[in-house]
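The other protein chains are all here in position, but one chain of the complex has been omitted.
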Amino acid sequence: MFMQEIELKGHIIDSMIMTKAFDKTLDLGGDYKVLEFQVGKEKTDPSYAKLLIISSKSQQHLESILEELQNIGADIPEVEDVNLKQAEKDQCLPKGFYSTTNHQTFVKLNGEWIKVGHPKMDAVITVDPTTKTAETKVIRKIKADDYVVVGHSGIRIVPPEKPREAGQLFEFMNSEVSSEKPKEAIIRKIAKEMFEIKQEYQKNLKEGKNEGGIAIVGGPAIIHTGGGEALAKLVEMGYVQGLLAGNALATHDVESVLYGTSLGIDIESANPVLGGHKHHIYAINEINKAGSIKDAVEKGILTKGIMYECIHNNVPYILAGSIRDDGPLPDVVTDSVEAQDIMRNMVMDKKMVIMMATLLHSIATGNLMPSSVKTVCVDILPATVTKLMDRGTSQAIGVVTDIGVFLVLLAKELEKLENENK
Amino acid sequence: MFMQEIELKGHIIDSMIMTKAFDKTLDLGGDYKVLEFQVGKEKTDPSYAKLLIISSKSQQHLESILEELQNIGADIPEVEDVNLKQAEKDQCLPKGFYSTTNHQTFVKLNGEWIKVGHPKMDAVITVDPTTKTAETKVIRKIKADDYVVVGHSGIRIVPPEKPREAGQLFEFMNSEVSSEKPKEAIIRKIAKEMFEIKQEYQKNLKEGKNEGGIAIVGGPAIIHTGGGEALAKLVEMGYVQGLLAGNALATHDVESVLYGTSLGIDIESANPVLGGHKHHIYAINEINKAGSIKDAVEKGILTKGIMYECIHNNVPYILAGSIRDDGPLPDVVTDSVEAQDIMRNMVMDKKMVIMMATLLHSIATGNLMPSSVKTVCVDILPATVTKLMDRGTSQAIGVVTDIGVFLVLLAKELEKLENENK
Amino acid sequence: MFMQEIELKGHIIDSMIMTKAFDKTLDLGGDYKVLEFQVGKEKTDPSYAKLLIISSKSQQHLESILEELQNIGADIPEVEDVNLKQAEKDQCLPKGFYSTTNHQTFVKLNGEWIKVGHPKMDAVITVDPTTKTAETKVIRKIKADDYVVVGHSGIRIVPPEKPREAGQLFEFMNSEVSSEKPKEAIIRKIAKEMFEIKQEYQKNLKEGKNEGGIAIVGGPAIIHTGGGEALAKLVEMGYVQGLLAGNALATHDVESVLYGTSLGIDIESANPVLGGHKHHIYAINEINKAGSIKDAVEKGILTKGIMYECIHNNVPYILAGSIRDDGPLPDVVTDSVEAQDIMRNMVMDKKMVIMMATLLHSIATGNLMPSSVKTVCVDILPATVTKLMDRGTSQAIGVVTDIGVFLVLLAKELEKLENENK
Partner (left out) sequence: MFMQEIELKGHIIDSMIMTKAFDKTLDLGGDYKVLEFQVGKEKTDPSYAKLLIISSKSQQHLESILEELQNIGADIPEVEDVNLKQAEKDQCLPKGFYSTTNHQTFVKLNGEWIKVGHPKMDAVITVDPTTKTAETKVIRKIKADDYVVVGHSGIRIVPPEKPREAGQLFEFMNSEVSSEKPKEAIIRKIAKEMFEIKQEYQKNLKEGKNEGGIAIVGGPAIIHTGGGEALAKLVEMGYVQGLLAGNALATHDVESVLYGTSLGIDIESANPVLGGHKHHIYAINEINKAGSIKDAVEKGILTKGIMYECIHNNVPYILAGSIRDDGPLPDVVTDSVEAQDIMRNMVMDKKMVIMMATLLHSIATGNLMPSSVKTVCVDILPATVTKLMDRGTSQAIGVVTDIGVFLVLLAKELEKLENENK
């Protein structure tokens, strides 16, 4: 018999941590005894449980179970230091490496708990023993001799707790992905949340800290469905602190500004336009001739739209390349690994990320960011939201609706809020 | 070799009738020769073609091909009278009966072309030789000794021609079912069409004719997604001349008026409500106690909402029963055959039918009505539109969007149009 | 301050009952104190909790919270008898009626716990004080003077517990609805479950008890996608003890047997067939002429297929009418209320229900049956599964796949199992 005591603390009943601990242990072929249990008397009191985890198979089996339990927030008391092993070659991990969750993580080094920088899922943790710092690294960034965390000792995970304030947007967390929800009400809640985050961001700015705010991840359907103007308005109003998109969104945004069409369909009339199928290539050609989107703005060629507002309002953007791209625009980062690094930096410290009508960029961004960022995914296909959550971005709230009309109503609601709070 | 001459007239190239005639003949194992062909010189000129249809198999094979060609609009020149056979038993059709399309149809009786009443698909034509009238009948309405049209002689079909006015909504006809269209533009077009139909309907009314107008076919997702208020507004503004729905739409409409919820979710806040899962049963109970929806309006229990506006504005409605129903409300017609008859009468003479977020009622209504009625199907699932068209309602234009936000924007657009035209 | 003690017993952590109790109380604006908590030391030991539920608003608010807690399995200790009120009119419920869940339910009458017959959701409980029996009744069945349960006193709910055996199909319970699962593995599990249920059913039969077994709820897409033959095989092999469908499934089954087509498409070649659009009306006509499906089998007109196998093997079926129906067949029950009663009787005592490619019949059946029946919903649209669960059939396992290929592989797997166990 192989055994290990573990501890669970906090709102372990509310947040289902206790339930998950029991489930995981049994699902994985282990067993448990409850050694101690103190439940918080009042809703604000934390609870505490001490469990004995048992494997009848092997020490390795026990350790696998323990690793899973840690990933949902279990602590191993009297914990030893984290185990480190050096990588033998670039991009090659030592045996038994620890694979990260997207939750906030700590490692114990020389008896001290160190916060791991830049949480993201499916990475490893490297430790610099001299500076006593730890951070997540993806496999391709591993260098020979990097100290990589192996096993499960000396690791502590803090998953996000379910918010308790009544009427909050993020109460929806974990609810079903369904199109049959009152949409105006949901839009009002998202608007309210955005409004508050903007206030906070501006306060931060005044204090000299450029952190927080909202990042938008968007696909070209925003433009095709007629939501481009509304999104440009959001940028102008200060609700966007970073834009993560691809060549298509930028190209069709430019197309809609220069020619009034998206993929050749007139946005005002919904009719196909004479020669319209060439417009997006025209748009790329115009930007190529100017040099870049920024050049086109400065030369007065591009005078409105999403990309214009980004440049005009100093909102950083990343256009990540994909094999679907026509052109692409000179601003596109065609190397996917380089693009990921830029994307990760753009979302890491944001308060909220809103994903709009793009499966590719949504899942990509979800993979790169910590679970503590509030995440809303708006798409007409429930499958997009399901996939995003299946792939680990379980903090996401899904809103199944039509992005074109959603954005129009969201912009109106934000304008109303701004007017009411002037 | 078995042969027959046929004629094609009208905009047979534009409307693809010529293409379909060639295709059908070859697909079905026949062959053709073009005997004569005169193409309209100008766009307004009709074209004319005389084809010889050939089967190398049998006379019956030839006749099967001819019947298919008639269904797309081919004429058989020097046509004989329609063939009639009497039904032997109730609900039993004679061998070789002719199965209708949903297009306008004529039969030749004693050398004279008679218009067939109430076109709908998958029915048969019965002829009353004494009154010289013909109408479609569904199989269950057949009585012993009814004169039923058999074979394909003496039948002429007039399929709808593609409209030619630029910028019209129904130009979209046959276009792909995609969510990626500019939605505000499409909503504007639908609103314009509705506005014109309302003007025409009111003119008819003044002339003492209660015909034309718009029928709405709606599912409960209208209420769940927060579009109920906007649809009630449409009724109030005179844009609805008939409502085809089920128990669920009416129940959740009443629930939303009496308790502010739909399926227990607060429509204003999108939050679940204490005891909310009982609200729809409460709603049914209140109507049961009052006697009917009308009684509830008259007793001041129901004071707003879709059903209230229908009663208040004398808009007829049919609530067709289904096996999913809780309750059902006393107003529900639980027998499906009886309900179909009422539904058919309600849409037969309408100018436009808008189907909203219901697969069942949309397909049911599509089956019952002539192809000449302008049909728009709004649903978040492209599969609903695809199924509707697969099942023969090929005149339908699909708008893939979220009904909750769609209705809000449609009501705003109609109000704008009303104000502009005051 | 208004308060009430409640008790929770059983696997309340595993089955998330404790978590839900905390959540519900806070979500509904109440508060709690944990008075006692004993956690099961071993995985088989039950746990026990005594909570004090607090409302600062009103006694009525407290009672609303208590009712919700009961619905997830909370007991009120030293419970009083159930409260009964008589209905004043037919179909009218007394104020404060208790609305049922689909879980097993007990009521306390004269100090004794009585099992409520025929659990289903959204009904009420009526009690016969003379016979000391209780059963669920839908609102339309209420007669004046019926004793209806009101309030929340004297009610005990037993929700299904999560199964614990490793490798079982129903472990999937509560997992995400995604098409991206290994399908052959899932089919093998379903087959194994069906095989065991059949063994058990046949043992029951030998002991003179006709109970247990499997009911199939099916839509016409089974035939359209080419799965009809496989489903007929399942009936023949003894895997179907009840079939719940509509006019369309039966009509297209007959069409496919008599003419080799479904909706006019040849099932062997996937090509459209000459005159094929008339075949389903032909099929209805043939059955009309015979008198009924049974008559058609006995007269040797219908010699194979799903309906044939049902009649041949004495498998009961219900064809519930809908407003989409052509015909309908003489066997169809056109009144939806009557159809519901038959459907309810057919599923009530089954061990397993498999829903295939029909939103309407799946939700209808889910509404009528207890949560203790194992439920699998197979559909190519994730929305069907989501809606089914949103509407309260939360015990359902969703399998997002193509019913045509699913049935072919399921039949092969069952044949393999039969051969292995001969």
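First chain written, first letter: the chains are A, B and C, and each begins at residue 1.
Just so we're on the same page, a contact is a pair of C-beta atoms (placed from the backbone, for glycine too) under 8 Å apart; a residue touches a chain by one contact, two chains touch by 3 or more.
None of these values were measured; they are calculated from a predicted model.
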Absent-chain contact - pick from A:Pro182, A:Gly321 or A:Gly404: A:Gly321
Of A:Ala49, A:Ile157 or A:Ile363, the residue in touch with the unshown chain: A:Ile363
Hidden partner chain, touching residue among C:Leu319, C:Ile380 or C:Leu414: C:Ile380
Of A:Gln59, A:Gln91 or A:Asn313, the residue in touch with the unshown chain: A:Gln91
Hidden partner chain, residues of subunit B it touches: 13-14, 16, 18-19, 22-23, 26-27, 29, 31-34, 37, 39-43, 49, 164, 166, 171, 176-180, 382-383, 386-387, 389-390
Touch list for subunit C against the chain that is not drawn: 166-167, 171-172, 179-186, 189, 221, 224-226, 262-263, 265-271, 380, 400-402, 404-406, 408-409
Interface with the unshown chain - residue positions in subunit A: 27-29, 61, 64-65, 67-68, 89, 91-93, 97, 99, 122, 138-140, 263, 272, 274-275, 277-278, 280-281, 284-285, 288-289, 320-328, 330, 334-337, 339-340, 343, 359-361, 363-364, 367, 381, 383, 390
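Definition applied: only the chains that are shown with their structure count from here on.
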Interface ranked first by C-beta contact pairs: B-C
Chain nearest the global centroid, as defined over all protein CA atoms shown: C
Rounded Å distance, subunit B centre to subunit C centre (Cα mean): 33
Whole-Å gap separating subunit A and subunit B, where each centre is the average of the chain's CA atoms: 45
Residues within subunit A bordering two or more other chains: 166, 171, 179-180
